[in-house]
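In this view, the complex is presented without one of its protein chains, the others remaining in place.
Entry: subunit A
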Amino acid sequence: MQSSPNMLTKFESKSSRAKGIAFHPKRPWILVSLHSSTIQLWDYRMGTLIDRFEEHDGPVRGIDFHPTQPLFVSGGDDYKIKVWNYQTRRCLFTLNGHLDYVRTVFFHPELPWILSASDDQTIRIWNWQNRSLICTMTGHNHYVMCAQFHPTEDLIASASLDQSVRIWDISGLRKKHSAPTSISFEDQMARANPNQADMFGNTDAIVKFVLEGHDRGVNWVSFHPTLPLIVSAGDDRLVKLWRMSDTKAWEVDTCRGHFQNASACLFHPHQDLILSVGEDKTIRVWDLNKRTSVQSFKRDLDRFWVIAAHPKMNLFAAGHDTGVMVFKLERERPASAVYQNQLFYITKEKHVKSYDFVKGVESPPMLSLRKLGSPWVPPRTVSYNPAERAILVTSPTDSGTYELIHLPRDATGAVEPTDVKRGQATSAVFVARNRFAVFNPASQQVDIKDLSNSTTKTIKPPAGTTDIYFGGTGCLLFITPTTVALFDIQQKKQLAEVTVSGVKYVVWSNDGLYCALLSKHNVTIVTKTLEQVSTLHETIRIKSATWDDAGVLIYSTLNHVKYSLLNGDNGIIRTLDQTVYLVRVKGRNVYCLDRNAQPQILQIDPTEYRFKLALVKRNYDEMLQIIKTSSLVGQSIISYLQKKGYPEIALQFVQDPQTRFDLALECGNLDVAIDMARELDRPNFWSRLGAEALAHGNHQTVEMTYQKQRNFDKLSFLYLATGDKEKLSRMAKIAEHRGDFTSRFQNGIYRGDVEDRIQMFKEVDQYPLAYLTAKSNGMTEEAESILEACGLTEDQISLPTIEEPLKVPHPIVPTFKSNWPIKAAGHSSFEKALLGEVGASDEEAAADGFEIEDDEQEAVLAKDTLDDDEEDASGWDMGDDVNVEEDVEFVNVESPEAGAGSSEADLWARNSPLAADHVAAGSFDTAMQLLNRQVGAVQFAPLKSRFLEVFKASKTYLPATVGLPPLVNYVRRTTEETDSRKVLPIIPRDLETVANADLQEGYAAMRANKLEEGVEIFKGILHTLLVNTVSSEAEVDQAKKIISTAREYILAMSIELERRTLSTDDPENLKRSLELSAYFTIPKLEVAHRQLALMAAMKFAFANKNYNSALGFANRMLANGGSAKLLDQAKKIKAQCERNPSDQIDIEFDQFAEFDICAASYTPIFSGSPCVTDPFTGAKYHEQYKGSVCRISKVTEIGAPASGLRLFVPGQY
């Protein structure tokens, strides 16, 4: 019998025979008691032996962890039960009482009890808190091999070599030992004699059922965790299933298969399965409901003795002759596939679901794959094809099967799939829109299949291939145990190969340029052509990986989420409580599937790897941004930066002065180093700083450090070297003051100060030297006085030959005044960026003061202005739907059979009454006709560029057969539409662009006082809107508003431009100028802009002593509010004008009257006086301008009869 493909061994230990096993309820630990008297504590995740406990004599058979406390219990062939604390690693106490081998020991799930079964034919219950025996159960008449508490009820099951299984009721014992409510006499009696039967012969534990059916001794018995079921294993090689009710218990069925003694058995904690082990060297898995064998696993040499289940996780452990194995029955990695923002995955119930990353919602089940593979085997992989909305699922059942299934359009529930294509293969992946590859390891063959599941091509993969993966469009990756090969399916040739061993998973980056190859302990990053970029090793198993959009690989191990940059730099992002499988990273969220196939979102802090990435890419702005906005500190990042040779950047993160000092020295940043040295103020820092500063040539700093260190000699020498005589003499004085003659002598030499030297020699009674000095320097008088003082004469002294006295060189350049040329401090580009940014922002702040205020104002007041506009627009009747359609004549050229059809462009013109659609169709004449009717357009030249623009955007050119012109296709705005009667062309520069880009550009021109430019921009807006379409009535209103805004701005700017052409020299022109500046304030501009107009008008009026008008403008400004600076000026002028509110020049402007400005003559049109309107812009004119071209739009005829511009046809879009 071969090993089942689904049994996955996670850990194996080598030791002597393992007789008892216990899982720690939370930690990845397992206790193993051995036949050799040792108890081992293993970490099965890391595969390490944590501890050994060796106090038993002889084999240890029973072992159990306490569910909550750091305790475990063991029982051995030395008749002893020992309770241990694994934290203190000591045996706490020993329970003596059994008279023969102890077979099993178990803690009670809640009460402080221990249950033991022994060869002395008794089962005993012990209280481990007061360390006493509280109950002895007799009844079995042979060795008791196993005794277990029921997980929730007051029951015990025991198995004995007397061929029976007994169920004991211990509710009496619990009652006796729970907190007494009222103590009866019997209770007192019972308490007094804990181990004996009471006076009526009842014990605390009574046999409830005796289960007979095994023909030999019974080795093991287990309760079902939730159902009233019992399973037992015996030397008759049978595993028996029993059921019990309150009153009786009976045998349900027998699982036959073991061909040697069955040693132990248990129920799967959360699936309907039974597991059993036996001396026939097998582990067998049985279906609880059918009692049929599901799978079995055989060891070659070792008999199995015991099996245990992890209480929560999908993990089991079995003990055999040479150790322990920890295994799981099925893979827990949920099959999943990611496409754009969707994750497709298969749940534990084998339902296909999708998860939307953006919305964060799970879809209802889309399909049920219940029939795929066998019931206990989850699917292994899923591959998604967006073009066909199909999935390929593989299952390891029957040495590998795959199914190709189309997903339903809408997720309506777990329906059984229809039209399933299936076949034999261990791997199946989509390689193209209509092709998938399946791999069959038995035949070592890869078949390329089309969607009807027929083979179109067969490829022989490299020998030893174990798996295939998608390798980029049209390519496959072949995984062998030692290599990965890239294969082009179409050309049928291998493109590249890379040597990486044991690759299990392949994860492509989002842009398809890189690929991560995951092995058990290695991540290898390769390019799409399989050139190795980096590789890293993990001691803990690598589980999954996914790519960040920036090209950082985020991967998960059993207990960490980590990252790796392309260069191999990696680090930990966070720890994990449970193993998860990453599927996507977006910003701070990591999306993953847990082992229950539930989508989860983990929060991560991407700062560290983003920072490192920015560093690698030398993206200093981003680094700066990260430094400013996040608290990225810590030793690791500093040492990382240092290691990578960026001490200057590390400097930005450090607070600790000593580290800062070190880093500053390293990157030669003396300023920081000085600051830090001051702060630390310790000699060795000063000396290091001094050495560094000297190397830099910064002798001023050197001087300071020597001063700090009181290093007088060096200081003197420094002054000598820099030629600072003044300070040298001060040094001499200091030396004198200190009484340090050597130093004084030195300074004397340095300074060439002979007198001082002689004086010093005399002071230390060195008269010979003093004399010699005096003599040699030609100071005869002094020499003689010395002689005299010594009472000697000249001839008594013999002198060496005296040469020229040493002259102290004079400094030629006073280098002490400033530093020597300083070694360029290593300002990295990062620091430059840092400095540059600071500088730039300052400038900006300085230069932009006024503008910024303006912007704010605008934002605040935008709403008001919009309201204004609305009022304004209401007067402008767009005219209701006048059906122009019938006016437009077309010739229907479509002929039924052969010959050419009509092009889509013709259809557009036919399908729409909007001028823009006709323009796009190239039907300029009809478009003009429409515009003429709708808005009285008569002068089309200014619209030419717009017409051509719309036309240009209408067609694309698709090269088809070589030698023929490209196929022309027509770009639609109705991208979903296929009905030729409803298709419509795309019109570039839609309303949104106009509102968001063009309009803002116009405002900017106004702010910047570029009025000519502004007029052109606003005219462009008018022309763009004239030939355009919108998608709703609301947008029609918005378009109207924009048209009137553009009109007002053009008018205002034109008035101001007109004013600027006038010279103010002659009084006539001055008057006109004053009037125009007043009219400039009339059009309905944005408030911020109107303030500018008012400001200009106010100043101009004030300067020309028209105080009354100026006062009016000032009042209006104040009423508008806004920037304080403007208001201040207005207030000042107001105050001055109020003293003499009169106008020197009488102008035609009444600030209190309602009037419009004629857009041609720039004169007022008072309400009530006759005027004409432009049908498109709504601009007002004096009557005499009727019939001429509108000055605002330059296209339409003033006063022409018109039906109103149409931009929208209901139901058309």
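Everything that follows uses one rule, which is that a contact is a pair of C-beta atoms (placed from the backbone, for glycine too) under 8 Å apart; a residue touches a chain by one contact, two chains touch by 3 or more; residues count from 1.
Here is the rule we go by: contacts and distances are computed from a predicted model.
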item	value
Protein name, per the UniProt record, of whichever chain is missing from view ("Splicing factor subunit", "p-loop containing nucleoside triphosphate hydrolase protein", "Coatomer subunit epsilon" or "ER membrane protein complex subunit 3")	"Coatomer subunit epsilon"
Selected from A:K457, A:H521, A:R541 or A:R595 as touching the chain missing from the view	A:K457
Of A:V210, A:L948, A:A1034 or A:A1103, the residue in touch with the unshown chain	A:L948
Which of A:V361, A:V415 or A:V968 contacts the chain that the document leaves out	A:V968
Option from A:A997, A:A1103 or A:A1124 whose C-beta touches the chain left out	A:A997
Residue of A:I170, A:V221 or A:C475 in touch with the missing chain, whole complex considered	A:C475
Subunit A residues touching the omitted chain (full complex)	386-387, 432-435, 450, 456-457, 472-475, 488, 490-491, 495, 512, 898-904, 922, 924-925, 928, 932, 937-941, 944, 947-949, 951-953, 955-978, 983, 986, 988-989, 993, 997, 1160, 1185-1189, 1191, 1197, 1200
